[in-house]
Each structure stands twice: as C-alpha cells, then as structure tokens.
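For reference, the structure I am asking about is given below.
A protein chain is absent from this complex, but the other protein chains hold their places.
A and B label the chains in the order they appear, each numbered from 1.
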Amino acid sequence: MGSLSWRQFKAILRKDIVMELRTREMLTSMGLYAILTMVVYQIALVEAGEGLDVRLVMPGLIWVAFIFMSMLGLNRSFVHEKDQGCLDALLLAPIDRPVIFLAKFAGNLLFLLVVEALTLPVFAFLFLQGRAGFGGPLWMVALVLVGASIGISGIGTLLATISVNTTGKDIMLAVLFVPLQYPLLRAAVGATFAAVIGGPDATASFWNWMGWIAGFDIIMVLAAFGLYEFVIEA
Amino acid sequence: MKRGYLAEVMLVLGAVLTTAAFLMTFFWAPPSVYPDGRVDFAQKIFYFHVPVAEASFLVFFFTAFYGVRFLMTKRKEFDVKARIATEVTLFFVLLTMATGILWTRVEWNVWWQWEPRLTTYFIMTLLVIGYFVLRNSVEDEERRATYAAAFGILAFIDAPISFFITRVVQSTHPVVFKSGGLEPPMLVTFIVGQIGMLMLGYAFYQLRLKEEELKERLEALKIGLGG
Partner (left out) sequence: MPEPVDQPAVEVRDLTRAFGVRKALDGVSFSVPEGAFLSVFGPNGAGKTTLLKVLTTLVAPSSGSARVCGLDVVEGAVELRSRIGLISHNPLLYPDLTAEENLLFFAEMYGVERPEERVRELLEAVELDHRRLDTTRTFSRGMLQRLSIARALLHRPDVLFLDEPYSGLDPHAMDILDSLVASIRQHHTFVMVSHDLEKGLELCTHALILAQGRVVLFEKREDIDERAFRATYRSVVGMGVS
C-alpha cells in the first residue's frame, strides 16, 4: 500500500504542476496581484515621504500581500477539482484520503513559494534601494518564507476544500482563513522584521519568532491533516 | 424532562448569584487603590468582565468537544450541541469585548487598544462569527455539520495560540487579581460572580438545546404525517 500511496502522491502533484504550467492560472493571478499590491503600497506610503524608514513597515506590507495572494491560489487549486466532478473520481479511487491532503498541500506550498521568491526581489528593488537594505543575512528571510508558507498552505488546503463547497467561495475562504492565521502572521512579521533589521538582538528575536512559526506549523498542520479525511468526504 | 427542570433552576440560581456578585462588588468588596492612594473605581468592572471571559472560553471548549463527537459518530444531536455551545460562546465573547472596551475607555482614555487580551478576543469574535457564516453558506445539512465541526476544532486550537503570542509583546493588560494579594471579600465576590456566570451559561445552553429538540420532534412528526 505504501508504494501505491507514493505513486498516487506523485501523480496528483505532477498533474497539478502540468496543469499549472499549461494554464498558468495560479501563477499569473498571484504574481499580478502581488505587483498590483506594490503599486497600492507606493500610493499608501507616498505622503510619508523620505523620512519614513521603510524597513519598519516592510515586513508587515510583505505579509499583507502574501496572505491575500495565497488565498487566490488556494481557491484556484480546488476549483478545477470541482469543475467536472474530478474530486468524486479521486475519492472513488482506492486512495488514502491523507494522500490527497499531502499532495494538494505540497502543490500549494510549491506554487506559493515560487511566487514569493519571484515577487520578494521586486519588492526589495522597488522599496529598499538606496536605503539600508537588509540588515540580516538573506537566508533568514528565506527561512521565514518557508516556515510561514507551510502553515499558510497546510491550513489553506483544508479551508479551501471547505470553501469550494460553499456559496461565495472567495469571501468564505477569507473569513475562515485570516483569523485562523493571526498567530502565524504575527510571528512571520516579527521574524521578517528581525531579519530585515539585523544585529545580535534581532537574531535572538528572530529565533524566538521562528520557534512560534514552527510550533504553529506543527500543531495546526497536524490538526488540518487529521481533519482532512472528514472534510473531503463530506 | 428532568434535565429541563435543572436548566431552569440553574437559570434562577445563576441570576441570583450574578446579581449578588453585582451588589457585593459595590457594597462589600473594598475598592482597589492606585499606588498613589486614589480609588480605582473602574476596576469594579472586572468582577463582571473576568467571569464572562472565562465562561466564554469554557463554553467554546464544548464547540470543539461536540465537534469531535460529531465527527466520530456523525450523529446530528452532537452538531446541534456544538452549534448551541458556539451561540452561547458568541454571547459571552461579545459581552467580554463590550466590558473590555468600556474599561479601556475609562482607564486609558481610548475606546480601543490593540492590547493582547482584547486582540485575542477580537480574533475569537471573528472566529465565532466565521463559524456561523460558514454554517449559513453550506446547503447540505450533513456537510454543513462536518465543516462546522472541523472549523470549530481548528478555531478552538487556534484561540489559545493567539492569546499566548500576543502576550509575547509586552502586555499592558492589567493584572487585576494578583495571586495572593487578593483580599477575601474581593475573592469571594469574584468567585460568586464566576459561579453565577457559569450557571447562566449552562442554563442558556440547556434551554436552547431543549428548544432545538422540540423543533426536531416537530420535524419528525411532520415527516411522519407526510409519509
């Protein structure tokens, strides 16, 4: 059974990647959304002028963009499963339900990380040039991205499975998703801030926040994993 | 019918105890004083605020508890119980928010402060509202119950994490009842209020449940006549 599950996991993930490369639905909509958000940020910050240290607000701005961007992708990832009843076909197959969760989770995480990795440099290019830049090492930023994206995709995969079956899918996902992600976002902003400011104190604070992120990921993704079977069969 | 009787007794007792706590707050419990000797009259709202807040969290536990029971058994009665527990939670959470806001207005001169406990309760309010928004947007009864159970469990796990993470940032929330430093009349007043509030919570829950059970029986009768 183990080897069949592995085949199924790979097949679902591969299918999602093939479809995404073919349609580029998620990547373009998420990327465009991120770029548009930056335009809005420029407007939002314009009156603050040169006196503003962008590094103070940047971590928050990044995660605002990413959290809303992630919801676009999460919604898409289940809409095409519902389109022609494919989800039923999937459930009819001799597949352990957690395999579906893991495969969709992995796909969502992958797409989210790709878009984050593409948009973050653009963000830095547009807002941080000529300023102090990153104080801490870049791997710190990368670590926050991975850590927080795990939590976002894990809970997001469960909630998107729910919201795709509700009336008003998009707003439903936001209503459920944002309050649940509060602790993760708080920690992600804290850790990103520490990474951007740099220095020995910031490093200690960084690891403290990363501890929160890791704890949240473990608890909440496990909970989502455990609940998934019930939700997808409902 | 015995349980319904108990609910009504609890309702009366709860009402008596919370009223008693209210009177004790103003006529018996000594006022708390600032370090400079001024009397802190606003502190008295905590005899109400804290019991309500604790009751809300306790009732929310039953949302998750019955959520788990529902997922294990798929029996509708557990879904009804989880939903009613969440209704009572919403009531208490809103009361907590309202009393908290009144206090920040008097003490800090602002209506709202992004302060750890208020923030946590704000998030919890959103989660509980989200629970009902979710219920309203799923048509199939059983699917609705399953989704609500899953979300209720997640929300119950999430709320304490929110609470602790906001406390990492230095809290400006007053430590109202310092351990050991509480004078007996204050403690007794508080405990009376707390017990009363829990009884009220229990009574609200049971009375709502009774109502739902009646509806269910009516439904069964209708189906019986129709078939």
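Please note the rule applied: a residue touches a chain if its C-beta (ideal position, glycine included) is under 8 Å from a C-beta of that chain, and two chains touch if they have at least 3 such contacts.
Here the structure is a predicted model, which means the values were calculated and not measured.
**Q** What subunit B residues would touch the chain not displayed?
**A** So the residues of subunit B touching the missing chain come out as 74, 76-77, 141-142, 145, 216, 219-220, 223, 227.
**Q** Tell me which stretches of subunit A touch the chain missing from the display.
**A** Counting only subunit A, the missing chain is touched by 4, 7-8, 10-11, 15, 18-19, 22-23, 80, 83-86, 88-95, 233.
Convention: only the chains that are shown with their structure count from here on.
**Q** Go ahead and note the Å separation of the Cα centroids belonging to subunit A and subunit B.
**A** Here subunit A and subunit B have centroids separated by 32 Å.
**Q** What residues on subunit B touch subunit A, complex-wise?
**A** Touching subunit A: residues 71, 123, 126-127, 129-130, 133-134, 137-139, 142-143, 146-147, 149-151, 153-155, 157-158, 161-162, 165-166, 168 of subunit B.
**Q** Once bound in the complex, which stretches of subunit A touch subunit B?
**A** 155, 158-159, 162, 165-168, 172, 175-176, 178-180, 182-183, 186-187, 208, 212, 215-216, 219-220, 223-224, 227, 230-231, 234
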